[in-house]
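All protein chains but one are shown at their positions in the complex.
The block that comes next holds chain A.
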Amino acid sequence: MAENEIMYVCKRTVVSTKPVQPGKHHPLSVLDRHMEKNHLRVVCYYKGPRGQEEAGEITKRLRESLSEVLTHFPIMTGRLIQNDKGHWMIKCNDAGVRMVEARAKGNVEDWLGSVDRGRELMLVHWEDMYYKPYFWSTFYVQVTEFEEGGLAIGLSCIHLLADPTCATMFIKAWADTTLPRKMLAPPFFDPLPPRRPGNTIPNHKPYTALIDHYNFSLHNSNPSTVAKHTTITLSFSDHMVQACMDMTQSSTATPNKPSPSPFEALAGLFWVCISKVKSLRNGLLNMSICLDARKVLGLHKAFFGNCMIYNKVHSDGLEEHKLSQAARAIGEVVAKMDSEGIMDLIEWLEQNESPISPLMNSCDLICSNLEVVDIHSSEFIEKLRPIQVSYYVESVFGIGQVLIFPAPPGEGPLGRVAMVTLPEDEVIKLCEDELLLQFSPTILMGVNRTHA
């Protein structure tokens, strides 16, 4: 069974090669602190290199390069403490990250053929926060070598410190160090920039939608653990995404409107399909989208920290099952999430910080756009790109979650992969939905009907 397939070799702490200057602290921004209750998990699969190396050789190399790359990420090796205001911050005390080494039977392709959520999560180690977080590692790395060829690298971390974009940035930096190549973009750990005084527009009407949405979430986050969630991975090829984008445009009134982005089209598609699956009579579900705001805020793309903003998409006045309207509504909300609006939100959050951080994904269906992540260029072994990647933003308590990120380059520039987390019965219904099947997604990871 699954338990016998993975053998854990050891768990150890990996530290950076150069000591950290003592006494450094890193404060966490208000966006970071908002994500405290969630954690991220990323899994990358690689095919084995030709010319089999000895078991454990590649793990050793990865461990050494991990040590080297950690020198550039002192935040990851630090520990959480609370400052005077009771907020979390990182003390860069050079304690290191935990690394788990494991071996799996078979080879990576076979594994991918029959993987499901439960088994995939065994490839990435995670420990919930200890009672005393000062001795708790915030990042966990797992390297699993497949005995007959292949490698799986798992990274997990508390969302408080990193969002999927910077987790991917770390993996890329680690891959570059292993090769060895010069790290292309050293990370930036500066705090979120405050609003520049020169930019305040007089009589500026704040974009309250963002603030309202966060306010609502703060007061209404009550996780429901009734249904057991499961996750599936669907891959959409370049043509299919194009077809979806075309379909969303077909019945627009104004032909001059710009075509929706792949994210908007796919998010619209899932919105419509999942609403159908949940048997909603009137209109569409409550949905929020989540976008990376680095570009909008003018931050460097190597900014390390949380920079993903949630916003609600309004479903009033939309006919159910109309994909084009859904996609348009999403597009409108995306356009409205500009720099001013986000700065307003940040200021509001700083003034109205509640002592208990909410669970952002406990009320609505969340659809996250992870298109900025460039995971497919992370090569740990020369010329070997990841054959599959999975992202998890845990824990999902509410209606469900959809994460959309780019497919491997072989699928074309518009290819996308969507990881959908829903209660189990709804997932099965979703896979049989007609509208979804029109775009013939490949199921990379399905539901495992036989439970261990």
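To be clear about the criterion, a residue touches a chain if its C-beta (ideal position, glycine included) is under 8 Å from a C-beta of that chain, and two chains touch if they have at least 3 such contacts; residues count from 1.
Rule of thumb we're sticking to: contacts and distances are computed from a predicted model.
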Options "Cytochrome c oxidase subunit 4", "3-ketoacyl-CoA synthase", "Origin of replication complex subunit 3 isoform X2" or "glutathione transferase": UniProt name of the undisplayed chain: "3-ketoacyl-CoA synthase"
Hidden partner chain, touching residue among A:38, A:67, A:237 or A:288: A:67
Residue, one of A:6, A:95, A:158 or A:445, that touches the chain absent here: A:95
Interface with the unshown chain - residue positions in chain A: 10-20, 22, 63-64, 67, 79, 93-96, 98, 135
